[in-house]
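Complex shown without one protein chain; remaining protein chains in place.
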Amino acid sequence: MKMRGYVLRKLGQTVLTIFVVLVFNFFLFRIMPGNPVRILIRNPKISAEALQRITEQFGLNQSKFVQFGYYLRDLFTGDLGHSFVYRKPVLDVIMEKLPPTLLLTGTATILSIIIGVILGVIFAWKRGSKLDVAGLSLSLVLYSMPSFWVGILMVMLFAVYWPIFPIGGMSVPGTYYATIWSQLGSLLRHMLLPTVTFALILIGEYVLIMRNSLLEVMSEDYMLTARAKGVSNRNLLRRHALPNAMLPMVTLIAMNLGFIVGGAIQVETVFSWPGLGRLMYTALMGRDYPLLQGIFLFVTVCVVGANFCADLLYRYLDPRVKS
Amino acid sequence: MTLLEVNDLTTYYKLKEGRVRACEGVSLRLEKGEALGLVGESASGKTTVALSLIKLLPENASIAGGSIKLDGKELVTAAEEEMRKIRWKEISIIFQGAMNALNPVRTVGDQIAETLKIHDKLTDREAWQRTRALFEKVEIDPDRVREYPHEFSGGMRQRAMIAMAIACNPRLVIGDEPTTALDVMVQAQVLQLLQQLREEIEMGLILITHDLSVVGETCDKVAVMYAGQIAEYGPTEEVFTRPAHPYTRALIAAFPDIEGERALASSIPGNPPNLLYPPPGCRFHERCSEAKPLCREAQPRTININNHHYASCHLLDRQVKSCRA
Amino acid sequence: MQSLVSVDQLEVHFAVRTGFMQSMFGKETPVVRAVDGVSFELGKGEILCLAGESGSGKTTTGKAILRLVEPTGGKVLYEGEDVRSYNRLRLRAFRQEAQIIFQDPYESLNPRQTVFSTVAEPLEVNNLCRSLAEKEERVAQALVDAGLHNPRELFLRYPHELSGGQRQRLAIAGALVLDPKFIVADEPVSMLDLSIRAGILKLMVDLRDKKGIGYLFITHDLSLAWLVSDRIAIMYLGKIVELGSADKVIKEPLHPYTRALVSVIPTPRRKVITQQSLLKGETPDPVNVPAGCRFHPRCPEAKPRCREAVPLYREVRPGHFAACHLLDS
Partner (left out) sequence: MLQTQTRKDRFTLLKKNLSTFWGVYRENTMGIAGLVILLFFALMALVGPHLVTYTGEIEGAEMVLQPPSAAHWLGTDDLGRDVFAGVVVGSRISLLVGLAATVISMVIGAIIGIAAGYYGKTVDTILMRFTDIFLVIPWLPLMLVMAALLGPSLGNIIFVIGITGWAGTARIIRSQTLSIKERPYVERARAIGSGDLHIMVHHILPNVFPLIFANTILVAAVAILSETTLSFLGMGDPTRMSWGVMLHFAFEMGAVSFGAWWWLIPPGVCVVLVVLGFTFIGYALDEVLNPKLRRR
């Protein structure tokens, strides 16, 4: 019963958030001075019928409320508009570019969480040692680097200076792969550099948070109790400290989803990875507003949804959270 | 038979500013099944003594000297691996705030069963069975073993801590302010429970508290600590009826007694010294109404007043007196 | 004795905060009945003690009288005027005469305010001083009154540079500077070591003797209550169960709850606790108050009637009030 109330409340918040994002998006692209629709109409070269079509599509001759209604109707029917650059429905373009992004970000995120948690635990356990100090400094430096710049360094080092890996992309254009294995191998070779870059960007923060969170937990009274009980170091960590220390990590991972999207834009741009992030850069450069708006909405809704899931997970992990 | 013998225990904390002499030259003796009260005001070093006994001091603290013998076995030099076996099996401890002393994300029963599995090598089933029995012993509904600490009331959490402390039938239980945060009635219940358990299983008890009445209620012997040192030590009745040290006397006088006269006692002037820079001579001399010039210069010896009753005060020292005469 | 504060059927109920969704779906919000019909009178220069366990509503009662918590029912008369009817201006004037001292001297002083600012603040807020010299004089006097000698040396110190006892004296000075007639003292010594408690208590009693300040002394410690107060009121779950002179309540308690509490008053010299039968259980949550007499589930002498009817709070003996069915023979 309590659980249901909690889920309902969180769901309500999520829906509210998405609604606000929709309104915000509408405001941004339709109402703000210099908004793309107005720019579209002002275009002197625009044909009369095109103007007519646009006016009808956006309900421009009607009140703002009606326009908002048109906008919502379009959204719910999956009509995110038409891309100027690709000359295709925006949703189709997004769906096409989604799998490479999921592949890259998913791999990098999982990798960075695993490595980050392990390193954080090691540093916390050996706090004050040379290893800890070195690890901490490196994490701080990684955390301070612009993500795209890490990518540029990686490309310069491993694709230009020592050309071990391809400079970018997901495959060599125009190549025919004889077997699925050779195709997979090529994919892996293309993927390695961006994945490592992406993971490096994320690891710094995970290490820092995991280390601090674990140190905090280790200074708690119940850890003293556990030590007094004669619990072995291994179990002290595994069964007493980690379950508590992982809680802030869950929050952080959820909070970081937005950051991951930001990382994807930068890494994909640097490595010409054919995903959503690079698509956004293309849309920005080409001032392809419908596409830009579509990506922004799509990505935001995904992140908000993922946050909702993280909230539920947190509730499951921490028995103290009451509804 | 002597269960625990502490001689000249000295523990220092290292801070940037210097050494905090939190516990210096502490000597105690506990017979089997006996209860000893360790009384002192805040920052008098009582908790440091407790943590030294099980060697769970914070990283910046270390035992600088003295010996701790449990059944004749030296603990100060014992290796961590050895201590781990001794902890809880031989010496267990009840901490002050039971809310923080229990792991919030694991069930209470799980935390008790864990100790049984570690030390008594019980199977999962046996451990949970014992846990339920322990719950009954401390008067908690055994069906609540699967609940989390936050679902328990303050009194129940302290009972659960006690259940955990006696789980492996240790020979010595250290209670660090076990009743402090509790309401009077619950405090009484917990004290009564401790007393019952002590009669049932023959365990030694070291009760650390700032509350004289708790000691009077449960302990055979009492040690009064002041500024990291033991001021007076002896049988509870003897110390409370014929306190020898001026500090003990002032402390007892300050305790309101509803059967005594209805008048406010005078308080002890001043504050306890900063243990980074303890005063020379007797550490109490700055607040002592009877201090003599000598008290400012020399540390007092421990004087045996009579049978097992000791105090460290120049005023009791016959040698000092005779020198004067 | 002339009445300074008179409390009549005071009620403070809090709504338990529930989520937006719950309140939208019209679920009934549970109510915490922190104070539920409390009545007493406090004379000028009297020390009345409100004693009880945590959750009994004693602190809330004290704060409700000063309107630091808004009462939801009943009356509070201060020198014959209803405090609840005060407008902002009148409330401000009232608060110059009625002060509060808190339990924790470490928390009740702003760590970023110097000793001078702490004590001068009440004067500044109420625009009571015309010149700096006058302000300094009054601050210094208040500090001396609170037992802090050489006050001018302390002016620029911060609270963390003082000892626990000094801090509580500073807090008292902050209350004294306005020359109050009434002080709510909420567990003023429970955080202090035994050896410095007596000094603070003595100071408070002396101030009563010298300046005629009336105190509502809130504590969980009955022996302390007995030592300092003229009369004692025992609270249980938001209601006063017994009220009488300090000696009568402690030495000849009427209510079974008071008897139980008195029986566990600690004393260093005798074993009293471990050799008797105690009340079972703990004070229940004030959200689910038991029907009938609130104490009946834990009362060793409860009769069937106690489960049904709320006992009348009445004067059982001259000046000695109690609410218990067993006393209505």
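As written, the chains take the letters A, B and C, and residue 1 is the first residue of each chain.
One rule holds for everything that comes next: a residue touches a chain if its C-beta (ideal position, glycine included) is under 8 Å from a C-beta of that chain, and two chains touch if they have at least 3 such contacts.
Keep in mind that what you see is a predicted model, and the values were worked out from it rather than measured.
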Candidate in contact with the missing chain, chosen from C:32, C:76 or C:109: C:109
Hidden-chain contact residue, picked from the options A:13, A:55 or A:186: A:13
Contact footprint on subunit C, counting only the chain that is left out: 20, 63, 66, 68, 91-92, 95-96, 98-100, 102-104, 107-114, 116-117, 120-122, 124-126, 132, 135-136, 155-156, 171, 174, 178
On subunit A, residues whose C-beta touches the chain left out of the figure: 13, 16-17, 20-21, 28-29, 32, 34-36, 127, 140-141, 143-149, 152-153, 155-156, 160-161, 167, 215, 255, 257-259, 261-262, 265-266, 269-270, 280-281, 284-285, 287, 292-293, 295-296, 299-300, 303-304, 307
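Criterion: only the chains that are shown with their structure count from here on.
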Contact pairs, highest-scoring chain pair: B-C
Most widely separated chain from subunit B, with each centre as the mean of CA atoms: A
Where subunit A and subunit C are represented by their mean Cα positions, the distance between them in whole Å: 55
Separation of subunit B from subunit C, taking each centre as the mean of its C-alpha atoms, in whole Å: 33
Contacting residues of subunit A [partner subunit B, same complex]: 220-222, 224-232, 239-240, 243-244, 247, 317-320
Subunit C contact footprint on subunit B (complex, rising order): 41-42, 153-156, 183-189, 191-192, 195, 210-218, 240-241, 250-252, 254-259, 262-269, 271-272
Subunit B residues within the subunit A interface of the complex: 54, 56, 84-89, 92-93, 95, 97, 100-106, 114-115, 118-119, 148, 150, 164
